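Working notes, structure below.
A protein chain is absent from this complex, but the other protein chains hold their places.
Showing chain A:
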Amino acid sequence: MSRTFLGLPPFGAASQTATTNTQLRHNLRHASHTIRDRRAEVVTERADWPQLRAAGAAIKDRTLRHLDHYLEQLERAVTAAGGTVHWARDADEANAIVTRLVHETGEDSVVKVKSMATQEIELNQALDQAGITAYETDLAELIVQLGDDLPSHLLVPAIHRNRSEIREIFASQMHRWGRGAPSDLTDDPHDLAEAARQHLRDRFLKAKVAVSGANFAVADTGTMVVLESEGNGRMCLTLPQTLISVVGIEKVVPSWQDLEVMLQLLPRSATGERMNPYTSTWTGVHAGDGPQEFHLVLLDNGRSSVLADEVGRQALRCIRCSACLNICPVYERTGGHAYGSVYPGPIGAILTPQLGLVDREVARELPYASTLCGACYEVCPVAIDIPEVLVHLRQRSANGSGHRLERASMAVANWMLADSTRFSWIQRAASAGRHLAPRHLPGSWGRAWTDTRNLPEIPAASFRSWWSSRTSSTSGTQRDDRHD
């Protein structure tokens, strides 16, 4: 039923195709610049943003340092409040737990709150194989699901679609999933939202089981927190009888004081809002109010091994705000699908390979999907030094297979640069042959440059030979400082 990222080409090939898609380029340029500008406005108005950002990073680091402690505290608090905690080592375990829990309710469908963790483990596909239909209720996830598409952004999964494409999808697909779109549907955003509202309202009133993720899990009270814009999440969190939340183990924060910092950082960084429209919090179960059964599935799925990497572990601070995607000049030109994973953009390029979510070939190319311009690090509300982690992961890739030619080129470059006399001879040879230099270079790297860009002219003499002739003609006092 729904597509998966499995088998998509690696970034190099995928991004090449993406850059030629003019509609995609236009949609992304428009959307990312809009969100980016809004974020800049609401972040700049906070004079204490650098302090907030440092606090966010410190809270996350402290929690990750004592993760075992806080997770057990969370488990005790959730259990005391009437919930049940399940531990899942990987995607298969998590999917099996959720499938079993749904089967136990006797239902054959669930409504879903937008959740990256369930995307990561491909829960919808697992449920489908067990005869359970998962209905996405976040507007953008609904667009992706109805279009048999893949999400391309953490927060705005249908960011690659414009409103006329959305109208097409609603008009042709909505009736297959439930209440259809009106026959006179236009691409006016109000019309589109109204069609989705009618379609989803039916669904909410029938649903008995909901599946969610959580933005944060507060350890000392056992409280789950979801931030959203539409209110559809709150419908799922309050109307059904059973609520199952799948939450990555890095989502825990020690206390509400820590949550307070995060609730300032996240909406400003994510949607460029001072405060998001809906913040739902729930703690276990309450008689006669909301779901009467609550299950928390704590998901590892590679996080423990990321935590063991001293440089890479900062990726676990991520609060999935998407500011790095919205500012990234590479993401803006390729879109999310090119990254071949549910986690696209700069954060995806460091999270996907570390969590081991994709094939080796896709994972190997992801750390190179960046110019290291540093804009992602600058906007990150929890100060993840994404370029540092990218370079760290490149070191791993470069040592693996598939980089033989590159390793050889680097070795040649190093040989030339290891001795200044040798380097100067090579410069002289280049200058002597400068008129023979081709305008179009051979080889894949050569062609990659000269297909679209001119080469610089090789000068008649290098700087060092100019310097030598200058000092020998002016003073003769030059001291020989070569040590090779």
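Rule of thumb we're sticking to: contacts are C-beta pairs under 8 Å (C-beta built on N, C-alpha and C of every residue); 3 or more make two chains touch, one makes a residue touch a chain; residues count from 1.
To be clear about the criterion, contacts and distances are computed from a predicted model.
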Missing subunit (named according to UniProt) among the choices "(Fe-S)-binding protein", "ABC transporter permease", "Ger(X)C family spore germination protein" or "Biotin-dependent carboxyltransferase family protein": "(Fe-S)-binding protein"
Touching the absent chain when the full complex is considered, from A:4, A:23, A:395 or A:472: A:395
Touching the absent chain when the full complex is considered, from A:401, A:454 or A:473: A:454
Interface residues of chain A (partner: the chain not displayed): 11-12, 15-16, 19-20, 25, 329-330, 333-334, 367-375, 377-378, 391, 393-399, 403, 406-407, 410-411, 413-414, 417-420, 423, 427, 430, 444-446, 448-449, 451-456, 458-459, 461-464, 466-468, 480-484
